[in-house]
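Accompanying notes for the structure given below.
Removed from the display is one protein chain of the complex; every other protein chain stays in position.
Chains: A, B, C and D, in written order; residue numbering restarts at 1 for each.
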Amino acid sequence: MRATVIAGLARGTRAAALALGLPVVLFVAWWLLSANSTNIFLPPLSRIVEAFGQVWLSDVFLRDVLPSLRRLATGYAAALLVGVGVGYLVGRWAVVRDLTSPILAYFRVLPAPVLIPVLLVAVGIGDATKLIVIALGAVWPILLNTADGVRAVDDVQLDTAAVYRLRHRTRHGLILRAASPQIFAGARQALGISLIVMVVSEMLMSTDGLGFTVIRFQRTFAIPQMWSGVLLLGLLGFGLAKLFELIERRVLRWHRGATGREEPR
Amino acid sequence: MTTSSRTPAPTRGLAGGGPAGRRLLGAVGLLLSAAGYEAVTRAFFSPLHVPPLSAILPQALRLLAEPRFWTATGRTLLVAAIGLLIAVLAGVVVGFAIGSVPWLLRTASSTLDFLRPVPSIVLIPVLVLVLDVTQITVLLVAVSCFWIVLFQVLYGLRDVDQVAVDTARTIRLGRWGRIVHVTWPTVLPYLGTALRLVVSVALALAITGGLVMGAAGLGELIWSSQESGESTGMYALVLLTGAVGIALDLAARLAERRLLHWHVATRRELATP
Amino acid sequence: MTTDEALLRIVDLGKSYRSRERTVQALAGVDLSVRDGEFVTVVGPSGCGKTTLLKIVAGLLPASTGDVVLAGQRVTEPPADLGVVFQEYGRSLFAWKTVRQNVELPLRSRGVGRTVRRELVAEALDAVGLGPAADAYPWQLSGGMQQRVAIARAVAYRPRLLLMDEPFSAVDAQTRGDLEDLLAGLWRRYATTVLFVTHDIDEAVYLGQRVVVLGASPAGVVAQFPIDLPAVRDQLDTRSSARFGELRAQVYAQVRRTPQPTRRVPEVTR
Amino acid sequence: MTTDEALLRIVDLGKSYRSRERTVQALAGVDLSVRDGEFVTVVGPSGCGKTTLLKIVAGLLPASTGDVVLAGQRVTEPPADLGVVFQEYGRSLFAWKTVRQNVELPLRSRGVGRTVRRELVAEALDAVGLGPAADAYPWQLSGGMQQRVAIARAVAYRPRLLLMDEPFSAVDAQTRGDLEDLLAGLWRRYATTVLFVTHDIDEAVYLGQRVVVLGASPAGVVAQFPIDLPAVRDQLDTRSSARFGELRAQVYAQVRRTPQPTRRVPEVTR
Partner (left out) sequence: NDSGDSADAAGSDGLTKITLASSPLGHLAPIYLAQDNGIFAKHGLQVEVDTETSDLTSVPSVLARKVDFATGDLTTLIVARTQGLDVKAVVPASASTGKAGADYGALVVAGDSGITSPKQLEGKTVAVNILTNIAAAAAREAVRADGGDSESLKLVEIPFPQVPAAISEGRVDGAWVVEPFLSAAKAQGAVPIGWGFTDLAEDLTVSAWYTSGALVAQKPEVVTAFRAAIREAFAYARDHEDEVRAKIPTFTQITPDVAGKITITGWRDEVSRQAAEKLAGYAQRDGLISTTPDLDELILP
């Protein structure tokens, strides 16, 4: 994440100023507004920052944050794989869509806390359950966006692929690529969601993890520490989003060009 | 061109994917899943832990006859609907505002990225200072759905074709006109996806509100069935919740199909060979 | 053509597209003036920069160097009373609007009243032969029909400056002739200023008061031919007139001389 | 033209597009046979159904009535060794692939080896004058350039049956002539069967061994003109030959007679 920030600075202080301007303003405002707070649930930001240093800049980072990130990465990757795969099937073939749409709608509304008991019995109390919960939370935006993106691929492109009798693999690749702008929309949604679901998944059956620790702070009324966890989650989200953007900028450059957003200078 | 208007559309068969046909297929899908579930639970699970469908269904039917189920469903749907409405309105407005003003997007995006992963659930003890649990649930729904709508709008805005924008500019459509006539229709398919997502997320979170905070509604019913060791009852509730989800999804699809009849995806589906 | 009576003045215009991998100089040192009410046709090899020129004149694309001045004002955004038929006619139609709504939109945006609007739209659609397709959506139309919708949209708008980028490329010969006459008629009646890009040299001569030949990329004005045919022209008489033949031959000769972007015809065609 | 030597037989073909609001009969009773190795050009008014016909022949669109038989096989899906240049050339290019990759793609899919592929691609790109733009993306090209990429892709593929839908509509006169000759050369050399839709009657006569005139919508074959010009043609000599003039006039006359879709030219043009 720090690397991204540095790269951003290198690209131009203007961009960095724009990106960091509002967060800095908000941070300062928070600092000032909370400075004299006596409400124990809304501690001064100075206390939170202090707690941040104590809690996260220690081995807790290794013990809690890294396992969480590992779960996040695995769960997210699984969601991507399944989401794009199933989404492709659903988007490409109307029969699959008609067959599956009610059952998918059924599973979409099941909140994670309802699934956990079943997973406990079926999968156990290990990391697998958490991974499944993360993946199940993150899969829907990817799946739906992939399906809709695939459904919306231009006729002429499909016709071209058909006429030249492109190999099936090539054809699937082309369709996914044509749908990639919308797939990325889903993947981006899923990134935010998976972070949140990661926390939720660590509320139960955990012994470590960022979510576990934050929830523990919450339950033990370590309020500044809890807020510092929220801060860390925000920073993580920010960093991951920037990483995501970096990849997206490369992969979707053609889309910016084709829609005329890659400004010719 | 011989345009014989108002020729009755030919009746479509199952393969043609007429509305009746597709709903039938959906039912087949449900039946298959139900059968699969029944088989798996019978084969691998104790009925006490994961009851088979044959045990859940009678319980679900009994629930349907109980007024408290309907009150709870009503409450949950209301909470979900209010949160959803707020989210969609806010998401669309903020999305279009940020998305159509480049410097705003550049200024706000880092803050959005920062706020996006903050789990509302962690902040419940803080929120409870100023809101009651129902309000918090509405907020939970609204915030989560807001993010989805917002990002979906932002991505949809990127899909706007430059030639279409150029056309709009040459006929001097104002910013508002451009939104109404050009960007909004382009974003609409993305919003359609968002709508289906958000409908289920809203329902799921309205239930979560009951599960973790005891806000009255389906979630609280599920929680108390769980807390009372009534696992069959709990699964019956989950089944019915899912049914509500299916109904909402169906409605969302219908709305989408009407609104997007001109969209490639829809028109390809409606095309007759 | 003295500059003080010019409606449109293009001065030393240059444009280069820069991207990470390549930089393309599309226009360089383009100078051109167009009188108010003049009909100027532009020909030039494919890829030389005609569309780029039109987009800059329309205020849709910033120039890299030089200026475009319309009625004394530097063009930085699309000016009022501008009609454009884009080369990508298909993409310029709104898929979510019917043909009628597409044609109507600019008029609505300008605040033309309902009845007048209806009339203008119906007239324009009839003129391009699309009356019966008014309620169809663009994607239900053939390529040529879509192009005609775009033309109808521009025509119904009654613009003061009309920019057309190969507007008849997708219609058949017969329709093309009709549309040429329609355009010429409108131009005479409403004194519209027209900048018209075409690949058809006959068409350029037939329609224009002046034919501008652009050179290969980067485009500059290579030659200009004032067309001294009578103001009112006719598909049969004008095209078969001796003067038309002469002018056409002149332009052809010029176009032949104009260097083309490198092209190597492989042996197979020998 | 006896049917037993026909590569392509179109028998009583009909097609109607049905949607909730309108039903359009695009083709009705189309009968046409094309010999192996024949070059057939098709002309017809805009919106009559030419594109529809081509798409059905390509196996992209199911016919409503009638049959298309290619080499003895009913066409239900795109047959092997088919090349198509779509009227919507811009949309048929893959925006995430460079020009080179776009042209290469069908060859790769067919399993052509790397070196041969490179050669074919380079040759095709050079032939259409896009050698220098090989590494550009389609959206960085002008309309005419995009169209030439689509042509290069079809040409490099060396199809047995080549369907072209107004393939030269966006290029300038000079380039058009070159491309015509390129196509004619390829056709002679590889005995490709070509079905070529154009709005340019001169082009239809210049290129075709036979010109098929389609009538107004719903399209049916109105007339066919065998073109008895010498097999090897030349832009200058052929076009200025007396026979060319005669044939051209015949086709023109036929097209004139062919009923056009209703079009009412408003008074303004009078």
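Note that a residue touches a chain if its C-beta (ideal position, glycine included) is under 8 Å from a C-beta of that chain, and two chains touch if they have at least 3 such contacts.
Fair warning: this is a prediction, and the values are worked out from it, not measured in the lab.
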Which of A:A105, A:A185, A:L204 or A:A258 contacts the chain that the document leaves out: A:L204
Residue, one of B:T73, B:T183, B:S231 or B:T266, that touches the chain absent here: B:S231
Sole residue of B:G36, B:P102 or B:G214 that reaches the chain not shown, by the stated touch rule: B:G214
Touch criterion as defined above, residue of A:A73, A:L120, A:L158 or A:L243 at the omitted chain: A:L120
Touch list for chain A against the chain that is not drawn: 40-41, 116-117, 120-121, 124-125, 203-207, 216, 218-223
Sites on chain B contacted by the missing partner chain, in the whole complex: 46, 48-49, 124-126, 128-130, 132-134, 212-216, 220-221, 224-231, 233
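The criterion applied here is as follows: only the chains that are shown with their structure count from here on.
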Residue numbers of chain A (touch at least two other chains): 154, 255, 257, 260
Per-residue multi-chain contacts in chain D, two or more chains: 19, 21-22, 24, 47, 88, 91, 140, 261
Of chain C, residues touching chain D in the complex: 17, 19, 21-22, 24, 43-47, 49-51, 87-88, 90-91, 123, 126-129, 131-132, 135-136, 140-145, 148, 166, 169-176, 178, 181-182, 184-186, 189, 199-201, 252, 255-256, 260-266, 268-270
Touch list for chain D against partner chain A, complex: 55, 58-60, 77-78, 80, 82-84, 86, 88, 91-92, 94-96, 105-106, 108-110, 137-140, 153, 157
Chain A to chain D touching residues, read off their complex: 154, 156-157, 159-160, 162-167, 170, 174, 177-178, 254-255, 257-258, 260
